[in-house]
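The complex is shown incomplete by one protein chain, all other protein chains being positioned as in the whole.
Letters A, B and C mark the chains as written, and numbering starts fresh at 1 in each.
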Amino acid sequence: MELSGPIVLSDHRYGKSENRMVRIWRRHARHEIRDVNVSTVLRGDFADAYVAGDQRRVLPTDTQKQTAFAYAKDPGLQRIEDYALALAGHFVDEIEPVASARVEVDEYAWQRVSVDGREHDHTWVRQGPEVRTAAVTVAGAGTDRQAWVIGGLKDLTILKSTGSEFADFLTDEYTVLAPTNDRMLATTLVARWRFAGVTGIDWDEVHAGVRARLVETFATHHSKALQQTLFEMGKAALTAYPVLAEIRLAAPNNHHFDYDLDRFGLENHGEVYYAADRPYGLIHATVRRADAPEAGPAWTR
Amino acid sequence: MELSGPIVLSDHRYGKSENRMVRIWRRHARHEIRDVNVSTVLRGDFADAYVAGDQRRVLPTDTQKQTAFAYAKDPGLQRIEDYALALAGHFVDEIEPVASARVEVDEYAWQRVSVDGREHDHTWVRQGPEVRTAAVTVAGAGTDRQAWVIGGLKDLTILKSTGSEFADFLTDEYTVLAPTNDRMLATTLVARWRFAGVTGIDWDEVHAGVRARLVETFATHHSKALQQTLFEMGKAALTAYPVLAEIRLAAPNNHHFDYDLDRFGLENHGEVYYAADRPYGLIHATVRRADAPEAGPAWTR
Amino acid sequence: MELSGPIVLSDHRYGKSENRMVRIWRRHARHEIRDVNVSTVLRGDFADAYVAGDQRRVLPTDTQKQTAFAYAKDPGLQRIEDYALALAGHFVDEIEPVASARVEVDEYAWQRVSVDGREHDHTWVRQGPEVRTAAVTVAGAGTDRQAWVIGGLKDLTILKSTGSEFADFLTDEYTVLAPTNDRMLATTLVARWRFAGVTGIDWDEVHAGVRARLVETFATHHSKALQQTLFEMGKAALTAYPVLAEIRLAAPNNHHFDYDLDRFGLENHGEVYYAADRPYGLIHATVRRADAPEAGPAWTR
Partner (left out) sequence: MELSGPIVLSDHRYGKSENRMVRIWRRHARHEIRDVNVSTVLRGDFADAYVAGDQRRVLPTDTQKQTAFAYAKDPGLQRIEDYALALAGHFVDEIEPVASARVEVDEYAWQRVSVDGREHDHTWVRQGPEVRTAAVTVAGAGTDRQAWVIGGLKDLTILKSTGSEFADFLTDEYTVLAPTNDRMLATTLVARWRFAGVTGIDWDEVHAGVRARLVETFATHHSKALQQTLFEMGKAALTAYPVLAEIRLAAPNNHHFDYDLDRFGLENHGEVYYAADRPYGLIHATVRRADAPEAGPAWTR
């Protein structure tokens, strides 16, 4: 099949990715820290830059970087959702060709150091690998202003050593997997939750609460498959937080294989595992409220 | 804004990711090699596994892995697009609950070793970092069968030491960037091109040809911005290959900053650069034929 | 300068690297977990394999892997130092050509999940990025047996937002750095401590104690340079643990640069930092007891 129509620019966007910034709040002897990675993306009327090399409507990505750093000072960087709303709103309000702006933020956690049993004022140790995430989209200026917030986390690696099975599955001529009624279950979770609105929300409380529901459900729900566990995790989060419209979960099945020790005269009843790198199962689930508002561009990167 | 509607599973999919396989063709003394990373994703009627823990319609991801390896033997793994079409088609045809299957393949290049000026029969050195990619979606069985193929490449790092400028851009109170009429331009390109059809195509020839057009255009087109260069690259590829419906380009601006040597009494006219890691500009462009068929699920991962 | 002497094999060793294993202790309802990465290296009389292709004295690396997994079951994998001593001792005792064996272990920490305020019996979340390390060398069989243990940690990222300066340094014609009396100090520490003996030691207690001394000293010691801080950290560890012969510290200076916001009319007094990736200062310090026994092969990888 050959085409002959004119060749056109059909979509475009641009921004500055991975601005790594640390914000210290030091008004008091007890400092506070925020450590983030900020990426900005602008959409709008930039076609001339592409088709004609005309930059007159293009705000440099360097300027986006400067603005991201300046906004960390004022209005400031406390909750990443608020910061992202302010920064994205700035681009939409102040830069004429910008139709919509997206700001994504990864936040790295730090734990205050303990000295002689007391928390230290200005020293922290980096926590991880888990990362808190936010993705905010703002479109339209003035009364047309709309905004969407997606909270989330990634790299949350969680493991249960029992309470998981996988059996009674579909088989075909390529199926060699044996069913099991007791296996280890582990994943490195990515979870992203869309808020129904963007006002009156305690971002930190929702983040901590959703995380707790996800972890607790993983732990306590007897799993017949990672699929089921994910659905229950999502349901628990939405149940607890009616401010959420939907939650999207992506979960690799971090395979741990019982190591064959029989040949060495040793019994291995779920005690020694080989932790495999690749391949891995990858399960996706989206759970939502039936009355959720439309997602609009909320998920569009 | 609080919601009260029922909580439902609204989307789901699952598969096996990153099956790392090497295929040797050894019928003749001169062997051939294909080195790939294969991921499979199935969509369809698997809701019961999520909401009820019922696996009876779930083909294990382990079975998907076995099938991927078996298909590398027969029908075989030569062109990754053909392999992916066959494997995705198998899942749709043979596994009843599967509504659509997506197979993504990364291919790593190897160069035959030269010994005494002659190519060796069975030894190669790995090339890179560039990777060839394919993403194939097949939906519907029998006469409802539809298929989409996206070819591509990633991690193609390309650099020009002159022939690039960036000036006359929009400024605001956060703009400190100086315009320049001669700068280094470098990127690590991701390019993905959607074919209008899936039959009668010489996948290897198109891949080599599109790559050549992208590289040549980057080299020879005087750049007023990376945006313009990307559009011209995409246009050149579509112009040369009417079998393509669209091409999507994502290009970080790998910043190289002139190092300030003045303070040491040394002139630096584009000779010594600091190669920065982060942040980086990130430019996206989609170029398509106006008469391109609908993309359908082609881009849906 | 040209040489004409015979060409000889002057050194060799081999082993199996990165055996990723998880050990679950499940005798009680409350399970325990150990998650490790084990590498083995053998030295000895293997020259014939190199110079003549004769494998008769070579224990396959696959066998080393099997043994590493078997030893995780019995004698078991609790403290990594004990496990490594047993495994290394096995190779030296049982495999005739082995003159010495080295076992290196990385251990990944998991935190028990909390459900309704109580610790869960069999679910954990991965902690990090910090990793606990051990490197054990055993040489000589029977009464000639000698052993060396190096405990350690890596990827401990620690940051203080004040209490650090860097001034009065040597300058030359390439020096442009301004002295500062108040800067952020951050590093990603690698610390390795050699024990004077290998018996009668509570490995876990020493590990926790050394880590605490390192962290506390970093926090509370006013730093005139990262060099000084490292020395004080090492001294504090050795002072607290007379069982240690020496400690080696490697610390990148994770640079955080005050972001210039003056040009936007904003003051920045140590509030907004750019966290740089590369380059970074890298400081090494070895602190030891003057009466420490010889290190022998303890540090030889």
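Of note:
The working rule: contacts are C-beta pairs under 8 Å (C-beta built on N, C-alpha and C of every residue); 3 or more make two chains touch, one makes a residue touch a chain.
Bear in mind the structure is a predicted one, so any value in this text is a computation, not a measurement.
Of the listed residues C:Thr63, C:Ser114 or C:Thr220, the one in contact with the hidden chain in the full complex is C:Thr63. Screening C:Val36, C:Leu159 or C:Ile283 for touch with the missing chain picks out C:Ile283.
By the touch criterion stated above, the residues of chain C touching the omitted chain are 1-20, 39, 41, 46, 49-63, 65-67, 70, 94-95, 97, 166-172, 174-177, 196-197, 223-225, 227-228, 230-231, 234-235, 238-239, 242-246, 248, 252-253, 278-293. Where chain A meets the omitted chain, the residues involved are 173-174, 176, 263-264, 277-278. Mapped onto chain B, contacts with the missing chain fall at residues 20-26, 31, 33, 35, 66, 69-70, 72-74, 110, 113, 115-116, 120, 122-130, 156-163, 184, 215-216, 218-220, 256, 259, 261, 264, 266, 268-277.
As a working rule, only the chains that are shown with their structure count from here on.
For chain C, the set of residues touching two or more other chains reads 264, 277.
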